[in-house]
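Pasting a structure here, questions to come.
Only one protein chain is missing; all other protein chains are in place.
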Amino acid sequence: MALLEVEDLSIGYRTRLGLHRAVEGVSFSLEEGKSLGFVGESGCGKTTVGMSLMGLLPRNGEVLRGRVLFEGRDILSISEEELRLLRWKKISMIFQAAMNALNPVKKVADQISEAILAHSSSVSKAEASRQVEGLFQLVGVPKERMRDYPHQYSGGMKQRAVIAMALACKPRLIIADEPTTALDVIVQAQILEETRLLQEQLGISIIFISHDISIVADVCHDIGIMYAGELVEYGSREEVFDSPAHPYTRALLSSFPTLTGNREMLKPIPGEPPNLVDPPKGCRFRERCQEASHECSLISPAWTELFPRHKVRCIRFERKKGPQ
Amino acid sequence: MEIKRYLTRRIIQILVSFFVILTVLFLLFRLAPGDPVSRMIDPSMSPEDAEHLIAQLGLREPIWRQYLVYVKNFFTGDFGYSFHYGRPVLKVIWEKLPNTLLLFTSSIILSALVGIFLGKIAAWNKGKPLDSWMTIGALVTHTVFLPWLALILIWVFAYKLGWFPITGIISEEIWLDPDAGALAKALDVGHHMVLPMATLFCIHFGSYLLIMRSSMLETLKEDYILTARAKGLRESVIRDRHAAPNAALPVVTSVGLSLAFSINGGALTETVFTWPGIGRELVFAVSQNDYPLAQASFLLIALVVLAANLVVDILYAYLDPRIRY
Partner (left out) sequence: MKGDKEIRHRPHWFEQFLEGWSVFWQNPLGKIGVTLLGIFALMAFSSFIPPLVNPMYHPMTGVDPEIYSSVGPSARHWLGTDFMGRDIFSQLLAGARIAFMVGVSAAFMSIFLGTAFGMIAGYMGGFVDTLLMRLADVIMVLPTLLVVLILASLFGQLNIWTIVLIIALFRWPGVSRVIRSQALTLKQRPFIEAARVAGASHIRIIFRHIMPNVLPLAFLYMTFRVTAAIIIEAALAFLGFGDPGTVSWGMMLQWVWKTGHMFKALYWLLPPGICISLITLSFYMIGRAMDEVLDPRLRREETAR
């Protein structure tokens, strides 16, 4: 059985203008030790998916439909206290360090050992501190810096500390939300490389969230492309990155330089995503799609399997395969 | 390293501020209508004593020398003789200083602590009736007219209920009683201090509560709060150990900024409760035309405010590692 199974997940935010349908019918699964990347523009719902997996939606957020099975348990229906015990122990997060993910008035090491102590009552403070030392070594932060405060760290070091923190309780799943955004390219590459090594060594599953498809393709086994709250393409790294099917995926690929490869002309995708308070009928991407036809505004595209695992939601593929 | 530079800068700023105040007061003293000598010298003094004092204060010297003498006298504590008490001014205010510090610091600290605590609770319960009541309560106690509040407290708790003495700092029967121990005396002062302290407390905690509340609401939106929650920490730990220490920083700043306002209130409170402190001494001196006493009280109060500002700066640096390191 897969470690994580998400079925038909829909999430909305209550706003003044009405219900903002941030995530609509998202399904995917993740095996033990594998990594999955979600890619999309800001506001496409990828972060919302990540947050819902930890039960950390903002106060006005609400799961409208669906199930999230983690180790076979539906974490959307367990109590707040059970959820709290599950967090970090089983699922942890790597936040963007450029965000204020570390508390400025607490020592970095204390913020990590705090997580350890919160989840195992048998561990002493000294033992926790030893574990933190080990984690610092693992992610490559000198242990002399343990007594320092976040503002004394460089950006890259902060990011490493955040990774160490995510590993603190030896979780089975880590959700990494834009972990390298706002770092310079060299540090970014180092950290990605280290993340991948750590993941392979420790056998932790990772969900990687980014707006940059090349980064995700670098790290993840599988890739899911999200647009306006919906998953539009899903498949292995090779399938999605090398033979993208959805017009949006292709547009994304041409709008980012690859980390290593040749820098082509960047083509920004014209237009803006639709308003999710009152989403349009039919395909949500059609207004920005260069290949859209009249039909696209009538029918919501269904999943079409191109290969056993490579799926896409675009009417052009439905047509090719014929009615099922 | 950083902290040393920060504190050095603040100390220099404070010294400059004090020097400006000292100088401006001297200029005003010279500008004011009337004879400086008669303003500084008690008419009932014997001519010899008066001459001696005039020489000591340099009142017949040219103005620039007078200024130097004035500054020198300030640092050596020669403020002249109080008309009313017929004693050196320094002695008079030196006796009152501890009373002011006792009342002032204890009420500021108490109201800051309570304000921070309640503000935290209010923000945590945002939108619930508890929050609304706390906010309204803070607004009302914060804006009530202080001397009137003092009179009402006296009316209710000292006059009607008789729980506390109406005014003063000590009961003579206890302090004249040779058998009374230190504890009895301390308790007596504490008993007298309840109402003045309650007055100052009421006026202050509301504004600290409101600042803490809005600062806490901002802090709760910070990413490190999300991190703390993701770590599976208990809600009370998130509130008390992650949000509150950060949210309290602006309150500390505002305590410093409102010290001048607080000392106004301190003087009013001392006056209504005849609490023998420097604030009351200043009010009294002005009403008695006892300028040497008024001048010294004013300068000492300015010094107290500046020193308290420094204490707040040090506290802030201690609480915020971004300044400490």
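For clarity, chains are labelled A and B in written order, and residue numbers in each chain start from 1.
Criterion: contacts are C-beta pairs under 8 Å (C-beta built on N, C-alpha and C of every residue); 3 or more make two chains touch, one makes a residue touch a chain.
Given the structure is predicted, the values throughout are model-derived calculations rather than measurements.
Student: From the list B:Ile11, B:Val37, B:Leu257 or B:Leu315, pick the residue that touches the absent chain.
Tutor: B:Leu257
Student: Just to verify: which one of B:Ala50, B:Leu97 or B:Leu139 makes contact with the chain not shown?
Tutor: Only one listed residue reaches the unshown chain, and that is B:Leu139.
Student: Any idea which of A:Ser10, A:Thr47, A:Thr249 or A:Thr304 touches the chain not displayed?
Tutor: Within the whole complex, the residue contacting the unshown chain is A:Thr47.
Student: For review purposes, identify every residue of chain B that touches the missing chain, sorted by number.
Tutor: 13, 16-17, 20-21, 25, 28-29, 32-33, 139-140, 142-149, 151-152, 154-155, 159, 257, 259-261, 263-264, 267-268, 271-272, 279, 282-283, 285-287, 289, 291, 294-295, 298, 301-302, 305-306, 309
The rule we apply is simple: only the chains that are shown with their structure count from here on.
Student: What is the distance in Å between the mean C-alpha positions of chain A and chain B?
Tutor: The answer is 54 Å.
Student: Mind pulling up the chain A residues that touch chain B in the complex?
Tutor: Residues in contact with chain B: 54, 56, 84-89, 92-93, 95, 99-106, 111, 114-115, 118-119, 148-149, 151-152, 165.
Student: Mind pulling up the chain B residues that touch chain A in the complex?
Tutor: Those residues of chain B that touch chain A are 222-224, 226-234, 237, 241-242, 245-246, 319-322, 325.
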